[in-house]
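With one protein chain withheld, the remaining protein chains of the complex are depicted in position.
In order of appearance the chains are A and B, and numbering begins at 1 in each one.
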Amino acid sequence: MHNIIIEKLKVIVKQLAIAFFFTAFFIFLTLTITKTKIDKAINFINSFAIIQNNSKGTTKNIQINTVTKRLVEYPNFGDIWARIIINSADIESNVYHGDTLDLLKYGVGHHAGSYFPGEGGTILIAGHNSTRDFGRLPKTQIGDEIIIKAVYGTYKYKIYDYEIIEAKALNEKLEINDNKEILMVYTCYPVDTPGYKSKRYVIYASLVGDSNE
Amino acid sequence: MKKVMFLLVALFIGLVSVNAMTESELEAKLTKSYTVNGSTFKASDSQKVLIKRYLDQYEVSSSDADYISGKLDEAKNILQASGKGSFYDLSRADKDKIIALCADVSSNTSVKVTINKGKLVVYVPGTNDVFYQTPVNPVNGDIVQTNDNLTVAVAGIISVLGIAIAVRKLRANA
Partner (left out) sequence: MNKKLKIIGSYFLLFIESILLFIITMLIVSKFTVLNNNYVKNNLEKNGYYKDLYDEIITEMSYYTNQSGFEDSILENIFTLGELKYETNKFIENTYKGKSLTIDDSKMRERLTNNINEYIKNSGFKIVDQKEINKFIDTMSETYKDEITLMGYASKGANILTKITSYSNRLIIVIFVAIIILILLNHIVLKRKESGIVFFTASFIILFCNYYFRNNIDLNNLFVYSNLVSKIAKYMINNILSISIIISIVYIVLGLILCIIKKIKKSY
């Protein structure tokens, strides 16, 4: 009985050893022949291995370089970085960096492809026409003040024009330039009818003063 | 010998100075348009702001620059081969090829992008923070972010990123 067990064990060990060798040989062959393809496939899969961080609070210590007229660090997409105040229309809302619909649900959105206050370029801010945000935007008049209280300073603008444009013409009409600091604020129009709006109410304001905190 | 060396060095510096790009030349290259199949393609104003902001903040290596530049050429070749003058007119297969360039850039360079429910998302390198995400509608005035818009956004971003980074690499070597 003792010998039988030893014989069995020898067979098992022998076959396991051969199997191990076969496995190593197979792996060696496969990795040698297809390593670049495997690495490419792994890189490709890992390129999707990113979790989104949808933070909605201010995070960074953002400052502006008044010489270069650029922010030293920019807020993360989805962060609150300012409050917009239009006293004449009783408007006050948080401003998010980004203008995707999921951000506009919580406040007004700053178009990420536009400049920030103090950078000397076009600033584009959009919001829903709800009473919480820009529902009273059409009540503003030329000469009214808009204040943007950014985390790095306060900027004042004066409205000099407004217009109603087709939504599809937004890209052409609202040009982003870097030669003058213009604030463009818009919302869906008309504000007091329900349904999907094909027009936008846009106000244009120019910079009149700033103070860096 | 010393004199020759000095002259060679001076010549080299002279050549480098002549080839070094000025800020305005760099700006001109970034805003360059391409003409393919009779149509002109260039980055939108917003895209230019985003590209400049991205490049000012984050370092991109020469090899990444080369890679992305290569993808730009591929995007142009796909468009050229299709005979179409607009990304919107491309076949589904060609649009998918251009979208695939996005994943390619992401998996092979430090520029990380992903496609989340049809929206293009560009990440801050080395983090999970979002640098930019294509908006669903407000600025474009479109109801839903369709694959067509995404293709244009992707092509736009890749094309301009490709140009910008290739040029930046040139400047770094000058």
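We take it that contacts are C-beta pairs under 8 Å (C-beta built on N, C-alpha and C of every residue); 3 or more make two chains touch, one makes a residue touch a chain.
Just so you know, these numbers come straight off a predicted model, no measurement behind them.
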item	value
From A:Asp102, A:Asp178 or A:Asp210, residue that would touch the chain that is not displayed	A:Asp102
Residue ranges of chain B at the interface with the undisplayed chain	96, 114-118, 136, 143-144, 147
Residues belonging to chain A that touch the chain removed from view	4, 7-8, 11-12, 15-16, 18-20, 22-23, 25-27, 42, 45-46, 48-52, 101-102, 104-105, 128-130, 188, 190-198
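Please note the rule applied: only the chains that are shown with their structure count from here on.
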item	value
Separation of mean Cα positions, chain B and chain A [Å, integer]	19
Residues on chain B engaged by chain A in the complex (per definition of touch)	44-50, 53, 56-57, 103-104, 106-108, 112, 114, 116, 119, 121, 123-124, 127-143
Of chain A, residues touching chain B in the complex	40, 43-44, 46-48, 50-55, 70, 73-74, 76-78, 98-101, 104, 109, 111-115, 121-122, 124, 126, 166-171, 174-178, 186, 196, 198, 200
